[in-house]
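Got a structure for you, written out below as structure tokens; questions coming shortly.
For this depiction, one protein chain was excluded, whereas all remaining protein chains were kept in their positions.
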Amino acid sequence: MSRPGPALRTLAAVPLAFLGWFFVYPIARISLLALAPGGRFDPTPFAEVVTDPGIRSVAFFTLWQAVASTIGTLVLGLPAAYVFARYRFPGRRLLRALMTVPFVLPTLVVASAFVALVGPGGLLGVDLQGTVAAILLAHVFYNVPIVIRGVGAFWEQVDPAVGDAARTLGASPVRAFRTVTLPLLVPALASTAALVFLFTFTSFGVILVLGGFEHATIEVEIWRQTVAFLRLDVAAALSLTQLGFLAVVLAGYNRLQARRAVVLPQRPGSRHLRTPRGARDLGAVAGILGVTAAFLLGPLVVLVRRALLTPTGFGLDNFVALTERTTALFVPPVEAISNSLRFAAAATVLAVLVGVTAAVVVARDRGALGRGLDLLLMLPLAASAVTIGFGLLVSMDRPVDLRRSTLLLPIAHALVAVPFVVRAALPAMRAIGGRLREAAAVLGASPWRAWRTVEAPLAARALAVGTAFAFAVSLGEFGATAFLARPAAPTLPIAIFRLLGQPGRGTIGPAMALSVVLLVLTVAAIAAIETLRVGGDEL
Amino acid sequence: MNRSLLPLVVVLVAAACTGRSPAPEATTTPAREIVLMTHDSFAASDEVLAAFEDETGARIAILEAGDAGTMLNQAILTKDDPIADVLYGIDNTFLGRGLAEGIFLPYESPLLDDVDPTLLPTDVDPDHRVTPIDYGDVCINYDATFFTELDPPATLEDLVEPAYRDLLVVEDPATSSPGLAFLLATIARFPEDSGYPWTRYWEELVANGVEIAPDWEQAYYGRFSGGSGEGDRPLVVSYASSPVAEAYFGELDEPPTGVVVDGCFRQVEYAGILRGTRREDLARRLVDFLLSPTFQEDIPLNMFVFPANTEAGLPEVFVEHAVIPGSPLGLDPELIDARREEWIRTWTEIVR
Partner (left out) sequence: MLEVDAVTVRFGAATALDGFSLRVPQGRRVAVMGPSGSGKSTLLRVVAGLQRPDGGHVRWAGVDVTDVPPHRRGFGLMFQDYALFPHRSVAGNVAYGLEMAGRSRAEIAERVRTMLELVGLPGAEDRDVATLSGGEQQRVALARTLAPAPRLVLLDEPLGSLDRALRDRLLVDMPRIFDRIGATVVYVTHDREEAFAVGDEIVVARAGRDVATGTPEALWHRPPDAWVARFIGLENVFPITRRGEETTTGWWTVPRVEGTPDATHVVIPPEAVRLGTGPLAGTVADARFLGGHYLVRLRLDVGVEIVADVPTVPARGSRVAFDIDPGRVVLVPDQPTSSSV
């Protein structure tokens, strides 16, 4: 490949400028705040992060809950992943799609669902709010879908004949699994575990709602240091420390992903599927699916139930109450719906603009520009949402004061969404202009017809998937929003958080109702992605 | 494909349709509304708030912004573009920070003459950037039903005696305002440079089995055995007015709990006009209103603290049961602001 042409360089300016201004620059300001709080180099904030016993216990808790959540997620997810990878049964596609739902839910909806389930006055009758158990349950709930989809898809590609071969060579079922199937699954297991670890390590909304005062992740601590203690330098040092740690984990994840791609020849998975036969087989499949589905769908059912529950039975009172102003929230909660939709629309435009131009550059340029941009685009993933929000909060005063701009939230949301949009658009952008166009030409299509019949539909689909992704991400974004939302214009997650944070004031019901609204909006956006997505390229 | 796009289209159209003018930011609200930023514990009677509207034609929009510390920090973080006109609820433990950040405009209310002069932070705030609105004392409360044979502790020193082992529950000063007040009380009582510094006192409290709760709700309702508490510890850090609330809500002749009048820390809550407000006149009228007998007399039974205005009458239940410690402890707000984090960190190391 030759060096990028001027058109491509101009195009690259869009994502580079966006990321430079709204990501690199804030990170630089955070670094300055952490390393030179008084204008001169001064490692005190870092020293405090390292030596403060409170922060050390936060770091320790963050780590161990992430490890425990990851293990729990794998333990609960693997049996279902196995069933989906190996069995054919009626409603398989639908059930798998339903079981994916928890992963795409906004954290605040997950938190609400668990408050409804195991919170004070919850359906299960035990109040686990504020306990590690509630946190771990919510994390496992949230991430099991990754295992089902990620490991399951990989497992489906592992030819069952390999395991059968081990059996006919004298290996017992357990030994065949241990010596053949498990080693083959290791790359998928490891990369999935890394992803789950990453997500639970940076857990914010779930911890804030379910963790009570005792349990804080580094994310929560950054927020707390900022809003409760106004220790911006300590928050900055924490952000940087976490960013470094996550970058290492993400690098490891990328290497595992790369390795995972070469180990197995790609094979159409569905031809390995078999129908459960016999009482034992049927019992196991039904049991595993039943338990997993109950765990993954139960809390959502409970959430809807709680939203409809009124002191006098079931009804829509909680939804009606959304139009009323309460002390918990500055505006009637219903306004949060229109706020969220407006912010999400703006964020989607931004994210698609930046993401698609970036995808074009990455797809077209195999040189330093494309590769560098590809890497840069993934960085906001390593930086937690809280760091992004915090960064924008401390940096957007200069050179232009954007802190009072209504665009600040969409910008933050777009930053979080851009990596997803790029991943969604990249395959189509790679296909465009390449072999597909040649294939169409060989089949007799003129360039214009080739574009219209082959490339335009592909591009449109990628665009639509990216749009839906960005929209869903923006709707549910909480970590960055917590720093940037203004009380007069709360988003849905912010409103839910405020309403949930006022127990005993009759705001729990409306919080649940608002969560249901957010749930429905998100599921609609995700359903659009699922129906649009060609093939099963997994996260 | 067209049909599968439908949900997305619906959502986007809905978004577009709701894309009306931005939600009312405080500074762009119509002149007939004034935003009062306060903490989550704020409470007032509707008819009292309505009185301001009758009087001025402007409605008070209450913006609860978390606990006292979080509320103040939010005001500081948004000081270039304030989200409210008046802030109410900053207390003497946070006053230093608020003043240092320069978020308040000076205003000397004519009603200041009626305010108990000991509540005025004259040393640190000579130009009246904040106005005292209420005060309360953080004191040890005891479960009267427990102390029948054993006397309740009379002083802070008693708490480290073996007789009171495993009886006290306090709040974490990092996350609780009464917890911080109690820590400050011990610092005021046992100065660092004395022969018996507060750090030593706390070491002995820990040795005597003090329990730490994250916040007041969990300490009082969860761990305390007296009154509406459901725990098993007969001593708790609470407010001097807590027994009044027990009597009032329990409709009792005598409160089931009592107050140890020694070692109380006085919390004074102030209001201030936020710099950057576009309705300074109305904001001043709101401060006057907060200090007026109408609002002041509504304070005790809503927030269970005492009105700063000496002209305001007290409800009967307060007159009957309220304990006002004679010589509460206090510390210089600027000193508190300078040392708060350090004290909390030292405390954390001692109790962990």
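Which chain is which? They are A and B, in the order written, and residues in each are numbered from 1.
By definition in this document, a contact is a pair of C-beta atoms (placed from the backbone, for glycine too) under 8 Å apart; a residue touches a chain by one contact, two chains touch by 3 or more.
Being a predicted model, the structure only gives us computed values, none of them experimental.
Trainee: Give me the visible chains that the unshown chain touches, in label order.
Mentor: The undisplayed chain, in the complete complex, is in contact with A.
Trainee: Taking the full complex into account, find the residue in A:A7, A:V162, A:A251 or A:L407 that is in contact with the omitted chain.
Mentor: Checking the options A:A7, A:V162, A:A251 or A:L407, the one contacting the hidden chain is A:V162.
Trainee: Which is it among A:A171, A:L282 or A:L376 that touches the chain not included here?
Mentor: Of the candidates A:A171, A:L282 or A:L376, A:A171 is in touch with the missing chain.
Trainee: Based on the whole complex, identify which of A:T10, A:T51 or A:T275 touches the chain you can't see.
Mentor: A:T275
Trainee: What residue numbers in chain A mark contact with the hidden partner chain?
Mentor: Its contact residues with the unshown chain are 159, 161-162, 164-173, 175-176, 179-180, 183-184, 263-265, 274-275, 277-278.
Convention: only the chains that are shown with their structure count from here on.
Trainee: Find the geometric centre of each of chain A and chain B from their Cα atoms only, then give the gap between the two centres in Å, rounded to an integer.
Mentor: Comparing mean C-alpha positions, chain B is 38 Å from chain A.
Trainee: Residue numbers of chain B touching chain A in their complex, please.
Mentor: 1, 4-5, 7-8, 10-12, 14-16, 18-20, 22-26, 29, 35, 40, 42, 61-67, 69-70, 73-74, 76-78, 80-81, 83, 97, 172, 174-175, 214-215, 218, 341, 345, 348-349, 352
Trainee: Touching residues of chain A toward chain B in the complex: what are they?
Mentor: For this pair, the touching residues of chain A are 52-54, 212-214, 226-231, 327-328, 330-331, 335, 337-339, 341-342, 344-345, 348, 393, 397, 401, 403-404, 406, 457, 461, 464, 467-468, 471, 486-489, 501-502, 521, 524-525, 527-528, 531-532.
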